[in-house]
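Of the protein chains in this complex, one is absent; all others appear in place.
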């Protein structure tokens, strides 16, 4: 066991998977000599060579499409998209190719690849270095979308993703990279994909979140406990698609109340799907409206501090929604 | 008044807007000499010349981005994306540029453009000529997403879109092009964007839909009336983003029951947002779970007839959901 | 950047002797080029007939008129070699050896097709022979093919990739990203650019302000040549040289083949946008009679041989059609298969409903 940051957990998962399986390789912008803009791949090119840690041209489409082809031909690519804000040029490659290759070939051609994507706000990155565009991919059958909230999960899920035979989009929250530390086992371990985790037990209300917002949700739950004695059950989705709905439905069946927290803008953020599932499949369990605490419906996170603060859901806003839901 | 098909309504809207405003121009693949793969732009290049009806290179990114620039410089472009399945190469241009230009320039640079997109299944087009990917854009603040269900609406909404100062994505359902006819006034008229329409009055249950599915929903409502005397209120969203939620919330407040019908796959289709809004803002009104009748969560609509039929929501499935909701 | 030659298995190696573009082709090769062209034409004309007879639902994109390019560019590939076809390269299957029965099962959208009825007619792959199942999205298969070439290089295989695209496709961003990356990485891939003058209704001069599209190779530090795409011998020689080079690790080549599609973009396109006389001109350059004259001059051709070949092809096609038409459609619920490596049937077909439970006290 060692206490690790989220980014160290990611680096060590990458290193161990590269060492374990020579089919694993990486491709992306600045991942080689520089070790990535956030240093997630630091030292890996030195260790594994420039043929397995490829500094690509500045072209997201071919980063992903060449990974698809290589995966089809037996490799296990782990391409990196430097910022989620720059994933759109690879949209066709991800959504029309990676997500649909297995389907369109009736299972005879497949592309096991793990696309690492750095996303999220709260670090003053402005409109084009803060985005959360997970919804495009959650809406795309054929993709597994993962978004860990802690170092332990990040490492175990990344390894599971690399070993999985489906295309995985692995969203790493940049605000978490160095702000959260946790014990991480020295031994090899994986965490099953498509399994949510109950990160805090509670009986009064279910709060459902993931990523950086999960950390704020835990803080809000702690506050509710200390200040009001209310017990919030906190569920970390971990995988956003396909959703592990049983875990949150079972919880809502017990608590009768649900609050969803996410950073993406409100309309068709993951919260919409969770609300809709609850409203359809656990309707009788509900004693209160399902609240959503989300980013506002504005195009992206603006740079100026007051504007960014306005965008980001906060512990206070989560507490307010929990209170409203409990009091209903 | 003349009885018109959906596609004729679109062609006449385009012709009239081009004649009315010389800033209006069109750009896209095969829209000129050929008049478009579905003949939506038939005759327009002859009438307005090849400088205003531009046959573009095969490159969706520059079709949209050049339209953005032209719009910024005072024109009113109406670019065409031949099939929704080929919109992904323009993802960055639409979502990162068009949707965000006004915002990132604090309102000083804008791009009034209307992107016409042909979408939808039911015509045997297979995986890449049948897609409904409206959700990506509904989730993107800064874009208006329109999806008319009838000739009258198509003409009035397209004119309104072209005259509007925001980027509009105008989704035309290919199955509707020649299958629906309706009286369309000879005089100039527009239909306000962001206003849903009650297409059938009813007091027992609210069915919310749009596009081709709206037509099936109307048939299902008629069937429910004839066979069971149940009165289904049918709401046509017409604009999918920003959503006119008041119209359906008001209806659900009366009927206490809601069924959403759409063609996009289930997870994070527009139905998710509608359910979530109802579950949050009209919770007390509800007497039954909110049902969603949608495409299944598979990557796209397969070509073989039995598979396509499996994908497409049908009158029978809509009726079944209405019955279930009414009996609850 | 140059790389050491790839090392393949020894049974591959004996087939990979250096290709001498100046040496005349052997009789066997010439005959094969001819008979493949004839077969491609025969198969596609039959598919077109079936379409007009309403025997299958969908559409078809024929390469009739372009056989010299289709055949010359892809003949003599090894099974391990990959083909990245576009919508107009269905006959690639004939070249690679996909059974005609499966090809027709695909045309008829049956369960027996390689994709079990999922893709529309234009798009078909075949995994056992390394034909990539293409999307419809232009240039996508080319980019994926580039990735296969990257894997071949990493795995030190001698296999090559032949990726086909039309002149219209060159306008798309991903086409550029693919060739650029192949150039930087010196990948074992041959890009065949079929310039048939039209992209649907759009003429080549509205795609790009260049006369010879092979000049685009220069932007990628890659060899580029233009050949007469209706001269099967010229195409074959150019392709073989490029393929041989790619196997040896000298990197990618772009070959523009100037040719012409006789019919509309697809079976529903009357192609009215074409100038008068253009089709007639190109029909006068039909690659099949041209090759007949070429072979006749060398004493390798006789009409009786052609008739034998045609009879054989027709028989094979009849059998394949019979197989396909008799073979079942997929079950509706098969639509739920092959979304992931695990099944989603249970999840999609059975939704459980949750009832309230008494909250557990803490």
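Every chain is named by a letter (A, B and C) in the order it is written, and numbering of its residues begins at 1.
The criterion applied here is as follows: a residue touches a chain if its C-beta (ideal position, glycine included) is under 8 Å from a C-beta of that chain, and two chains touch if they have at least 3 such contacts.
Fair warning: this is a prediction, and the values are worked out from it, not measured in the lab.
Trainee: Write out, one label after another, the shown chains that touch the chain missing from the document.
Mentor: When the full complex is considered, the omitted chain touches A, B, C.
Trainee: Just name the one of B:1, B:106 or B:186 that touches the chain not displayed here.
Mentor: Checking each option in B:1, B:106 or B:186, the one touching the absent chain turns out to be B:106.
Trainee: Given that one chain is not shown, which residue among B:166, B:236, B:263 or B:308 touches it?
Mentor: B:166
Trainee: By the contact definition given up top, give the residues of chain C that touch the hidden chain.
Mentor: Where chain C meets the chain not shown: residues 1, 170-177, 180-181, 183-184, 186, 205-210, 215-216, 218-222.
Trainee: Mind pulling the chain B residues that touch the left-out chain?
Mentor: Looking at chain B, the ones touching the missing chain are residues 25, 51-52, 56-57, 59, 61-62, 65-75, 89, 92-93, 96-97, 100-110, 141-142, 144, 164-166, 201-204, 231, 242, 249-250, 252-256, 280-285.
Trainee: List every residue of chain A that touches the chain not included in the displayed model.
Mentor: These residues of chain A touch the chain that is not shown: 29-30, 32-34, 37, 55-61, 83, 85-86, 88-89, 124-129, 289, 296-299, 302-307, 309-311.
Note that only the chains that are shown with their structure count from here on.
Trainee: Let me check something: if the centre of a chain is the mean of its CA atoms, which chain is farthest from chain C?
Mentor: A
Trainee: Quick one: report the Å distance separating chain B from chain C, using the average Cα coordinate of each chain.
Mentor: Roughly 35 Å, centre to centre.
Trainee: I'd like the Å distance between the centres of chain A and chain B, where a centre is the mean of that chain's Cα atoms.
Mentor: Computed from C-alpha means, the inter-chain centre distance equals 30 Å.
Trainee: Got the chain C residues that touch at least 2 other chains?
Mentor: Only 116, 118-119, 123, 135, 137, 173-174, 339, 344, 353 qualify.
Trainee: Two or more other chains in contact with one residue: find those residues in chain B.
Mentor: Residues 85, 88-89, 127-128, 289, 297-299 of chain B each touch two or more of the other chains.
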